[in-house]
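The complex appears here minus one protein chain, its other protein chains still in place.
== chain A ==
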Amino acid sequence: MNPRRKKRLTLAIALIVGVAGVASLLLYALNTNLNLFYTPYEIVHGKKDTGVKPDVGQRIRVGGMVTVGSMIRDPNSLHVEFAIHDSAGGEIIVTFDDLLPDLFREGQGIVAQGVLIESGKLEATEVLAKHDENYMPPEVAEAMGQTHQKLEYPEETKSEGYKYQ
(Lines give C-alpha, C1' and ligand atoms only; values in the text may rest on other atoms or scores of the structure.)
Protein backbone atom coordinates (compact mmCIF):
# COMPACT_ATOMS: atom_id res chain seq x y z
CA MET A 1 0.00 0.00 0.00
CA ASN A 2 1.45 3.35 -0.94
CA PRO A 3 2.08 5.90 1.83
CA ARG A 4 -0.68 8.31 0.71
CA ARG A 5 -3.32 5.60 0.82
CA LYS A 6 -2.00 4.42 4.14
CA LYS A 7 -2.33 7.93 5.54
CA ARG A 8 -5.91 8.23 4.26
CA LEU A 9 -6.79 4.80 5.65
CA THR A 10 -5.40 5.77 9.07
CA LEU A 11 -7.33 9.04 8.97
CA ALA A 12 -10.59 7.35 7.97
CA ILE A 13 -10.24 4.70 10.69
CA ALA A 14 -9.31 7.35 13.25
CA LEU A 15 -12.45 9.26 12.24
CA ILE A 16 -14.68 6.22 12.72
CA VAL A 17 -13.10 5.26 16.05
CA GLY A 18 -13.26 8.86 17.27
CA VAL A 19 -16.92 9.32 16.38
CA ALA A 20 -17.80 5.91 17.85
CA GLY A 21 -16.02 6.89 21.06
CA VAL A 22 -17.78 10.25 21.30
CA ALA A 23 -21.16 8.67 20.54
CA SER A 24 -20.78 5.90 23.10
CA LEU A 25 -19.70 8.37 25.82
CA LEU A 26 -22.64 10.59 24.93
CA LEU A 27 -25.11 7.72 25.01
CA TYR A 28 -23.60 6.43 28.25
CA ALA A 29 -24.06 9.85 29.85
CA LEU A 30 -27.61 10.15 28.55
CA ASN A 31 -28.41 6.54 29.28
CA THR A 32 -31.31 6.84 31.69
CA ASN A 33 -32.75 9.85 29.89
CA LEU A 34 -33.19 7.86 26.71
CA ASN A 35 -35.64 5.48 28.32
CA LEU A 36 -39.14 6.17 27.11
CA PHE A 37 -40.78 5.36 30.42
CA TYR A 38 -40.39 4.56 34.09
CA THR A 39 -41.28 1.06 35.21
CA PRO A 40 -43.70 0.75 38.15
CA TYR A 41 -40.80 -0.56 40.28
CA GLU A 42 -38.80 2.61 39.59
CA ILE A 43 -41.71 4.80 40.67
CA VAL A 44 -42.06 2.96 43.97
CA HIS A 45 -38.39 2.32 44.78
CA GLY A 46 -36.47 4.77 42.57
CA LYS A 47 -34.23 4.10 39.58
CA LYS A 48 -31.73 1.29 40.02
CA ASP A 49 -28.55 3.29 39.33
CA THR A 50 -29.42 6.76 40.64
CA GLY A 51 -32.26 6.04 43.07
CA VAL A 52 -34.16 9.00 41.63
CA LYS A 53 -37.90 8.79 42.19
CA PRO A 54 -40.35 10.87 40.18
CA ASP A 55 -42.01 13.60 42.31
CA VAL A 56 -45.72 13.87 42.87
CA GLY A 57 -47.08 16.31 40.28
CA GLN A 58 -44.42 15.40 37.74
CA ARG A 59 -45.45 14.52 34.21
CA ILE A 60 -44.07 11.07 33.34
CA ARG A 61 -44.57 7.98 31.24
CA VAL A 62 -44.97 4.59 32.87
CA GLY A 63 -44.72 1.26 31.11
CA GLY A 64 -45.81 -2.13 32.43
CA MET A 65 -48.28 -4.97 32.21
CA VAL A 66 -51.93 -4.45 33.06
CA THR A 67 -52.60 -6.62 36.13
CA VAL A 68 -55.24 -9.25 35.37
CA GLY A 69 -58.40 -8.62 37.34
CA SER A 70 -57.50 -5.07 38.38
CA MET A 71 -59.66 -3.27 35.82
CA ILE A 72 -62.43 -1.14 37.32
CA ARG A 73 -64.74 0.59 34.86
CA ASP A 74 -67.09 3.36 35.87
CA PRO A 75 -70.50 2.37 34.42
CA ASN A 76 -71.50 6.01 33.85
CA SER A 77 -68.44 7.38 32.07
CA LEU A 78 -65.30 6.48 30.21
CA HIS A 79 -63.35 6.58 33.47
CA VAL A 80 -61.26 3.45 34.01
CA GLU A 81 -58.82 2.48 36.70
CA PHE A 82 -56.35 -0.37 36.52
CA ALA A 83 -53.06 -1.49 38.02
CA ILE A 84 -49.89 -2.01 36.04
CA HIS A 85 -46.96 -4.07 37.26
CA ASP A 86 -43.55 -5.22 36.09
CA SER A 87 -41.42 -8.31 36.57
CA ALA A 88 -39.41 -6.60 39.35
CA GLY A 89 -42.52 -6.52 41.52
CA GLY A 90 -43.57 -2.85 41.43
CA GLU A 91 -47.22 -1.97 40.98
CA ILE A 92 -49.01 1.34 40.54
CA ILE A 93 -52.55 2.44 39.79
CA VAL A 94 -53.42 4.25 36.57
CA THR A 95 -56.63 6.21 35.99
CA PHE A 96 -57.77 7.24 32.53
CA ASP A 97 -60.72 9.15 31.12
CA ASP A 98 -60.66 8.48 27.42
CA LEU A 99 -60.90 5.71 24.84
CA LEU A 100 -58.44 2.87 25.30
CA PRO A 101 -56.57 1.53 22.24
CA ASP A 102 -57.91 -1.65 20.58
CA LEU A 103 -55.02 -3.73 21.75
CA PHE A 104 -55.63 -2.85 25.40
CA ARG A 105 -56.31 -6.02 27.39
CA GLU A 106 -55.63 -7.25 30.88
CA GLY A 107 -52.20 -8.86 30.76
CA GLN A 108 -51.11 -6.58 27.90
CA GLY A 109 -48.09 -4.27 28.03
CA ILE A 110 -48.99 -0.58 27.92
CA VAL A 111 -47.30 2.82 28.15
CA ALA A 112 -49.28 5.51 29.95
CA GLN A 113 -48.39 9.19 29.95
CA GLY A 114 -49.74 11.44 32.63
CA VAL A 115 -49.27 13.22 35.93
CA LEU A 116 -48.32 11.43 39.12
CA ILE A 117 -51.09 12.62 41.45
CA GLU A 118 -49.91 10.75 44.52
CA SER A 119 -47.07 8.27 44.94
CA GLY A 120 -48.24 5.13 43.23
CA LYS A 121 -51.13 6.71 41.32
CA LEU A 122 -50.94 8.13 37.80
CA GLU A 123 -53.63 10.21 36.16
CA ALA A 124 -53.07 9.33 32.51
CA THR A 125 -53.79 11.62 29.57
CA GLU A 126 -52.66 9.07 27.00
CA VAL A 127 -52.58 5.28 27.10
CA LEU A 128 -50.67 3.45 24.37
CA ALA A 129 -50.72 -0.31 23.87
CA LYS A 130 -47.33 -1.96 23.53
CA HIS A 131 -47.28 -5.22 21.66
CA ASP A 132 -44.52 -7.78 21.99
CA GLU A 133 -42.33 -9.39 19.35
CA ASN A 134 -44.34 -12.62 19.22
CA TYR A 135 -46.51 -13.21 16.18
CA MET A 136 -48.58 -16.35 15.77
CA PRO A 137 -51.86 -17.50 14.28
CA PRO A 138 -54.84 -17.65 16.69
CA GLU A 139 -54.86 -21.49 16.74
CA VAL A 140 -51.24 -21.62 17.85
CA ALA A 141 -51.83 -18.98 20.51
CA GLU A 142 -54.80 -20.98 21.80
CA ALA A 143 -52.76 -24.16 21.93
CA MET A 144 -50.08 -22.36 23.90
CA GLY A 145 -52.65 -20.84 26.25
CA GLN A 146 -51.42 -17.37 25.30
CA THR A 147 -54.66 -15.68 24.37
CA HIS A 148 -55.31 -12.49 26.24
CA GLN A 149 -59.05 -12.14 26.40
CA LYS A 150 -60.37 -9.01 24.81
CA LEU A 151 -62.06 -6.84 27.39
CA GLU A 152 -65.54 -8.07 28.02
CA TYR A 153 -68.22 -5.71 29.10
CA PRO A 154 -70.90 -7.28 31.28
CA GLU A 155 -74.46 -6.84 29.98
CA GLU A 156 -75.63 -4.69 32.90
CA THR A 157 -72.78 -2.21 32.37
CA LYS A 158 -73.73 -1.78 28.73
CA SER A 159 -77.40 -1.13 29.41
CA GLU A 160 -76.50 1.15 32.36
CA GLY A 161 -74.33 3.11 29.99
CA TYR A 162 -77.10 3.59 27.47
CA LYS A 163 -79.55 4.83 30.12
CA TYR A 164 -77.43 7.85 30.86
CA GLN A 165 -76.88 8.82 27.24
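Basically, a residue touches a chain if its C-beta (ideal position, glycine included) is under 8 Å from a C-beta of that chain, and two chains touch if they have at least 3 such contacts; residues count from 1.
The rule we apply is simple: contacts and distances are computed from a predicted model.
The chain not displayed here is annotated in its UniProt record as "Heme exporter protein C", chosen from "Twin-arginine translocation pathway signal", "Heme exporter protein C", "Protein-methionine-sulfoxide reductase catalytic subunit MsrP" or "Spermidine/putrescine import ATP-binding protein PotA". Within the complete assembly, residues 5, 8-9, 12, 15-16, 19-20, 23, 27, 31, 34-37, 39, 63, 100-103, 111, 126-142, 146-148 of chain A touch the chain that is not shown.
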